[in-house]
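My questions all concern the structure below.
The complex appears here minus one protein chain, its other protein chains still in place.
Order as written gives the chain letters A, B, C and D; numbering starts at 1 within each chain.
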Amino acid sequence: MTIEYATQIFAFIILTLMTLGGGLAVVTSRNLFHAALSLILSLAGAMGYYVLLDAGFLAVVQLLIYIGAISILILFSIMLTRGLMVPGQVQRNEQWWIAALVVFLTFVVMVVALWQTVWPIAGEEALRAPNVAIGQLGAALVGPYAIPFEVISVLLLVALVGAIVLAREVENHSASADVETGE
Amino acid sequence: MILAQLLVLLLPDLVLTLTALVVLVLDMIWREGSRSQRFLPWVALIGTVALIAVTVLVWPLGGTGGLPIALATDKDFGGDQVPMMVLDPLALFFKLFTALVLILMLLASGDYVRARIRFRGEFYAFILFGGLAMMLSAAATNLLMIYLSLEFLSITSYLLTGYLREDERSTEGAVKYFVYGATASAVMLYGFSLLYGATGTLDLASIAAVLTGGAVPVHWLVYPALIMMLVGLGFKIALVPFHQWAPDAYEGAPTPVTAFLSVGPKAAGFAVLTRLLLTALPNFRLDWIAVLAGVAIVTMTLGNLVALWQSNVKRLLAYSSIAQAGYMLIGLVALAPEAQSWMTGLNGLLLYLFAYLFTNLGAFAVVIAVENHTGSAQLDAFAGLMRRNPFLAVTMFLFLLSLIGIPPTAGFVGKLFVFGAAIQRQMIMLAVVGIVNSVISVYYYYAIMRQMFFSEAADPLPFDEGPGLRVAVGVAAVMVLMMALYAEPFIRLASESVNLLAASF
Amino acid sequence: MNFPFLTLITFIPLLGAVAVALMPGKRERELKLVAILFSVPSLVLALVAWLLCAQRAGEMQLLEEAIWIPTLNAHYRVGVDGISLPLVFLTTLLTTLSLFYSSYTIKKRVKEFFALFLLLETGMIGVFVALDLILFYIFWEVGLVPMFLLIGIWGQPQDRPQYSAIKFFLYTLVGSVAMLLAFIAIYLTTGTWNILQIPSLKPLAGNPALAIAAFWAIFLAFAIKVPSWPFHTWLPDAHTAAPTAGSVVLAGVLLKLGGYGMIRILLPFFPDLFRQFAPWIGVLALISMIYGALVSMAQWDLKRLIAYSSVSHMGFFMLGLVAAAASLDVANPVLNNRAIALNGAVLQMFNHGIITGGLFFLVGVIYERTHTRDLKAFGGLSAKMPIYYGVMLMTALASLGLPGLAGFISEFMVFRGAFALIPTYAIIGIVAIVLGAAYILWKIIQHVFLGEFSEERWQKIFNPAHWHFSLDMARFEVVTMAPLLFFMVLVGVYPAPVLNVINAATTLLLAGL
Amino acid sequence: MAIPLPWWLTVAAALFAIGLYGVLSRRNAIGVLLGIELMLNAANINLVAFWRYITPQALTGQVFAIFVIGIAAAEAAAGLAIIISAYRRRRTVVVDELDTMRW
Partner (left out) sequence: MDFIFNLTPLIPLFPLLAFVIIVLFTHRHNRLSSDVAIGGIALSTVVAWAVVLATVLSDEYVRAEGWQLHVPWLPAGTTVLEMGFAVDGFTAAMLFMVPFVCLMIFIYSQGYMKLGQPDQDPRYARFFAYISLFAAGMLGLVVARDLVLLFISWEVMGLCSYLLIGFWSFRKAESEHHIDQAQVVRARQAALKAFITTRIGDVLLFSGIALLYSYTGTLTFRDLFRPETLEALQAISLLGMPTVTVIALLVFGGAVGKSAQFPLHVWLPDAMEGPTPVSALIHAATMVAAGVYLVARTLPLFIAGFVVANAPALHWVAIIGAVTALLGATIGLAQDDIKRVLAYSTISQLGYMMIGLGLGSLVAGIFHLLTHAFFKALLFLSAGSVIHGVEHGAHVAAHGDHTHAEHFSPNNMKVMGGLRHRMPRTFMAYLAGALALVGIVPFAGFWSKDEILTEAFHLWRADGALNLPFWVWLAGTLGAFFTALYMGRQLGLVFWGEPRHAAARHAHESPSSMTVPLIILALFAVLFGFVNAPFLGSPLHHLMDKVHEASEVMHAEVIPFNPTVAGISTMLAVAGLLLGWSLYRNYRTGQVEPFQATLGLVFIVLRNKYYIDELYRWAIIRPAVWLADFCFKIDDRWIIDPFVDLVGAAGRAASDVARVLDSGVIDRWFVEGTAQLFNAAGRWLRYSETGHVQNYLLVVAVTILLLLGLYLYF
């Protein structure tokens, strides 16, 4: 058991605490804003995982898109809809305990299944040296993964246009202006 | 594979994408409410017709055997450079299918959109993008591509559902649809990840190869993965118990969108499900046939039973479409590649989908027409339709008969092949349940017939449904009859679209 | 025979339906005329076909065959033999008469009515001529829909027409979907839908359980249509609610679809099973006969009474069929017991079509005038409407099996066969004949025509303002009834012309079993 | 590698479960969205772990994860837009209160 192993294990524990703890906070905290913040914490944990798993580029993506974009978006929309977010208001619906039970059982079952499985772990040297350069990833995205790459770009376009169409503040007089109602 | 070839193979998808983008751009050029705006649907229509043309054009390429669509084939990246998509009969079938859906929808939605919808350009564009997503998902052979295209389809669907911003039902339906869909797809994604872990690849064929190779005992994982994928796809198809979003979303969505939702995602879901199960998990057949058989039974039954109590036609048709999905599933459950009688459940599934396409879209077109003129989709809005607009009443009657499965209509052919497959596989139970259900379904379809023919309208004034709707309904009706009276080409089409899969099975 | 007789007979009415549907709804007179004109060619052609086929009525004739769905090996295959010929003719005849009659009595939504009626005719004829299971099934269902609408739209409001309509629809559908499954199973084992070919292929021979299931599934479909007790309860409602012409065709033809199916499909496909289950089916027949008669005896609604009498009379048919199917009686070829029984059964269908059809017309006659069918409301009419009395008397007597009129011949042959093959059933069945006399004379003749005619009671129910024809049977009504009366007498006095064709076919059929 | 694969998977499963719980129990639509994000991350962790342990030579897992993140972004955008428009219309983002349409 070398020192690096020890650090890895230590890091793993820390990150796990971040991720799961953050996750728990996300689903339990009474204040939605705090929930969103702890989401960021949890995401950061995940990012750490990626680093630990030698997927540096992915970690960067996580940081930029997830933490950088999505979480912020969420925070904004929370503030947008904060109007009636009276703090201290109950954030759980009445079925939460059933949910908890079911989810826990599912987790147990899954864990059993996961530990039952014998994994086709790759060979030692492969494990030791996962040589994936960023360049390769870029090449892959415009190479074999070009089609999905194009598609996702279109998808993002659609999503953004749609978001604008639905969420854009419309001044109602113009709304009634150009909708000749059928009724 | 050189780029030119690739583009040729992707031609249909490109055409559709292009059309959608053009519509978006034109919408920006023609400012809101200008006269030229009304040409948007025609532009979209032209694009769709073009889609059909190019589909027919590329048919010879993929019509006989699968033709992989991939940019590079070199092995630099650890040998996972397998294609994302394929141009095979099934994919072509669904390209055609999509084109037809789009055409009928565009024809049917004109007046409705003009009357109720803002941001029409985006609306049409989204519908076209939805179609694109359908085509992609039907052609995808890679878990990544599948997930991507299904999400694409879902997101467009969410947006379209919530498109009536001023209508609380629409927005509410959208929220429910979104929450439900996002969760379901997350679950499915988790399932994908497990499958990836179990096999180390995302390509369906390779997955099958690994699993059949049986190098490693990973069954502990495949089954959970199967279930979680089923959640995602079941959500798309609206199979019980993953159906509950459907009635709310259908009722809330703008009626043309409802029509689209009741056909498009279902078809895509079935396409993916079929491809996934047959290509990736053939030797887990026993597992998924057992599960799906159960699902089929509860789907048919629950859909029909609950439909008995609906008084809103859109909601009623939502439940009916749930039940219909149950019938279709029988075809998948009872698939028999070795069948002598042309009744391999798979072609039954496709035939049924095809019949369902015309029938359901036709029915919804009528609903749209009625809603345009009465402003309501409640049952009593149909009162005395026979007097007010015989054309709509008669065609609607035809569609309802087809939904029940009474000859000479398309629905009959679908049921014939599906139940035939079941009987062939000695799954009498399944067939009987299906039969009993189609009898139950009469009760609520009769509710509509009764209103149309037996009750008197509040205002008996006749009304005109408008050219677009007339064409849409007419085409649908003709096809519904055609499929029964001249079934041969349809049967061949369906059979040839699946024989490749069946062979690989 | 290149001339496509059957196709024309079958589809000319369909053309008519389309034509009527396309005509402007305002021009009612023309609509009616066109409808009737479109129904006549079928009648004529059917008659011609009969004459053509009378010689070799045993085997299938006027065969037309065309590949239809190659992948399914489904063909457009039609043909007629001595069993279907009379029924086809019956259909065309009754339809034409119904249209003629309705052209005087139907007031609302004329266009739809006549279009639907012609469509209905196509469906019914199609069933009789189809020789391909899919074709058969399609026509079977095609006939279902228009009748559903006829009952629902033109039914008398006080009879809950919509309820009756959906009931009729559901009952028939339950049966037919079960039948469809059975057909598919048969197809999957034999690989063909050819009705003529399947018997030789011994469908489902390998799988007894499935065979039995299929047998009962098909039986259910036909028994519901016939209708046999206990599947009969749709019938009184449907008949009562339907408009006169609807009841006529319903009783005259639609019930025959079931009977025809039993003879054409059930019996040849599963002769052994049929023999095996004959005792049970025979019991059903007996119950239908006696139960139906008893219930009609208890009726006070004229139309309902006749409806239940149909249950009883179709029970006779089933008894004959059971007798023919019950045994492999070849001991005494001279006696031809089975052939006689089956002849009786087929002829019973024909006669019942003529007679009960006529009875429903006659109910229409009184109903159009008084808008009631309550037997208690009439009385002494024979003094007021002598012609009506005469016609009704004759039809009623034919219905109760008076020798010299049609009903007797078939009853006689049925019982003749039954006595030879299943004596016990025959002896029990005899009761139904007595009861028949009871309800027809006691209820119909006595309560409607005999007794004291009271002017004020009549004034209550009869409003001259609503009736523009003569009080006694109007000319168009007489014209409608005349052909039926003619056939009652013809078949009753000299049945040979009709029986020859039937006989040829049945003997061949039985020989083939 | 110090940490055996199942540990990663277990953590992912736990995160997945937590996210699912959030989806099921949060009253606020945005809260539900948060839960969904957690579930997606769980799946991502799975993917990456698998990539690292099973197909380290290939890119599959990573690329898939990247795409998932992208899709998540699109989904979040669309979802939040819908929620906001609903909020505009109904003045609420509480999921339970969106039940005008039922049986």
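The working rule: contacts are C-beta pairs under 8 Å (C-beta built on N, C-alpha and C of every residue); 3 or more make two chains touch, one makes a residue touch a chain.
All of these numbers come straight from a predicted model, not from anything done at the bench.
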Discussion item. If I'm reading the header right, one chain is hidden. Which shown chains does it touch across the whole complex?
Written reply: A, B, C, D
Response to the item:
Answer key for C:A17, C:I340 or C:V365 versus the chain not shown reads C:I340
Discussion item. Considering the complete complex, identify which of A:A99, A:A122, A:L137 or A:A167 is in touch with the unshown chain.
Written reply: A:A99
Item to complete: Using the definition of touch stated at the top, determine which of A:L15, A:A113 or A:A167 touches the missing chain.
Response: A:A113
Discussion item. In the whole complex, not just what's shown, which of B:L9, B:I127, B:M228 or B:A253 touches the removed chain?
Written reply: B:M228
Fill in: Missing-partner contacts on subunit B, residue numbers
175-176, 179-180, 183-184, 187, 223-224, 227-228, 231, 241-242, 244-245, 247-248, 291, 302, 304-311, 316, 379-380, 440, 443-444, 446-447, 450
Practice prompt. Extract the touching residues of subunit D with respect to the undisplayed chain.
Written response: 20, 23-25, 32, 95-96, 98-103
Item to complete: May I ask you to list the residues on subunit A that touch the chain which is not drawn?
Response: 93, 95, 98-99, 102-103, 105-106, 109-110, 112-113
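The definition used in the following text is that only the chains that are shown with their structure count from here on.
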Discussion item. For subunit A versus subunit C, what separation do you get between their C-alpha means, in angstrom?
Written reply: 71
Worksheet entry | Shared interface positions of subunit A, touching two or more other chains | 110, 114, 119-120, 136, 140, 145, 148, 152, 155, 158-159, 162, 165-166
Discussion item. Show the residues in subunit D shared as contacts by 2 or more other chains, in ascending order.
Written reply: 9, 16, 19-20, 33, 35, 44, 49, 54-55, 57, 59, 63, 67, 71, 74-75, 78, 81-83, 85, 95
Worksheet item: Which residues of subunit A touch subunit B in their complex?
Response: 110, 113-114, 116-120, 136, 140, 143-148, 151-152, 154-155, 158-159, 161-162, 165-166, 170, 175, 177-183
Item to complete: Spell out the part of subunit B that touches subunit C in their complex, as residue ranges.
Response: 340-343, 386, 401, 404-408, 412, 416, 419-420, 423-424, 428, 431-432, 435, 438-439, 442-443, 446, 450, 453-454, 484, 487-488, 491-492, 495
Worksheet item: How about subunit A: which of its residues touch subunit D in the complex?
Response: 4-6, 8-9, 12, 16, 19-20, 23-24, 26-27, 32, 35-36, 39, 42-43, 46, 49-50, 53-55, 57-58, 61-62, 65-66, 69-70, 73-74, 77-78, 80-81, 83-85, 90-93, 95-96, 99-100, 102-104, 106-107, 110-111, 114-115, 119-122, 126-127, 129-130, 132, 136-137, 140-141, 145, 148, 152, 155-156, 158-160, 162-167
